[in-house]
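Here the complex is missing a single protein chain, while all its other protein chains stay put.
Showing chain A:
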Amino acid sequence: MSVSNAASLRGTDSGRGVAPDTIRYNREVPGLGDPVFDVSGLSIHYGANKAVRDVDLKVGPRQITAMIGPSGCGKSTVLRTLNRMNDLIPGARVEGKVSYHGEDLYAPSVDPIEVRRRIGMVFQKPNPFPKSIYDNIAYGPRINGMRGNMDDLVEETLTKAALWDEVKDKLKESAFALSGGQQQRLCIARTIAVNPEVILMDEPCSALDPIATLKIEDLMYELAGEYTIVIVTHNMQQAARVSDRTAFFTAGVDDSGERYGSLVEFDETAKIFSKPSDQRTEDYISGRFG
């Protein structure tokens, strides 16, 4: 059966189908080149539970890779293995290989602190520190022993995060005084202040209103020229709007009744949303399940 025409994509009762006009950014999809991440045969265990199974994925440089899928499909879990945040969860164990520029991220000699310096992360809920706006940005550079002019760095970083004009007169005020969307952009600024190569985003807009969401998406698009971005999102339109490549995950149940997540399909975003090669992807993006 064919669902590849736009009308049938739009016409789902849940309203979650992706209309072509929601694609805001028009650009060539960059090649995978020398992939930043090369994930192969990745499985993640929580205690006795093998929660995510056999994921193969490549993340290309300076582009946006989206991970989508229903709840419990393991997309956030996979994201957190990319900068070893899973190390902080008791009982979490990784199997398979995660390469970062050809280097095994889980080799015993790898220091997770160093990994996270280069691979930053933005979280679901805006989580600024209970400090001033200035100190939120300065935190990362300070702990990393940065020398040089902190004032300049703060200004440059906030400008990059499209927040400078809104906060330049209240840098010494608490970050909590900002709106949710501003706080999230502050968190993005805080991440790029340590000059990472990759920014991981775990549903960065799920706590924000539509206007704040669009601002973050614009920002992501801007940043993709300089950083490699991997975003987990619940919002398919968002993936369709901003990403170059999309990985679709799904949740399944194995023979022993255990739930697990796995990768269904990974391809260029335009292809995933117009001519997916797997029926499950097609069902999901046309709003038929999940």
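Here is the rule we use: a residue touches a chain if its C-beta (ideal position, glycine included) is under 8 Å from a C-beta of that chain, and two chains touch if they have at least 3 such contacts; residues count from 1.
Methods note: contacts and distances are computed from a predicted model.
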Complex member absent from the view - protein name from UniProt, among "Phosphate transport system permease protein", "Probable Ni/Fe-hydrogenase B-type cytochrome subunit", "Stage 0 sporulation protein KC" or "Sarcosine oxidase subunit gamma": "Phosphate transport system permease protein"
Residue among A:40, A:71, A:144 or A:179 touching the omitted chain: A:144
Touching residue (missing chain; options A:45, A:97, A:117 or A:280): A:117
Interface with the undisplayed chain - residues on chain A: 83, 85, 88, 90, 113-114, 116-117, 120-121, 123, 125, 127-132, 139-140, 143-144, 173-177, 187, 190-191, 194
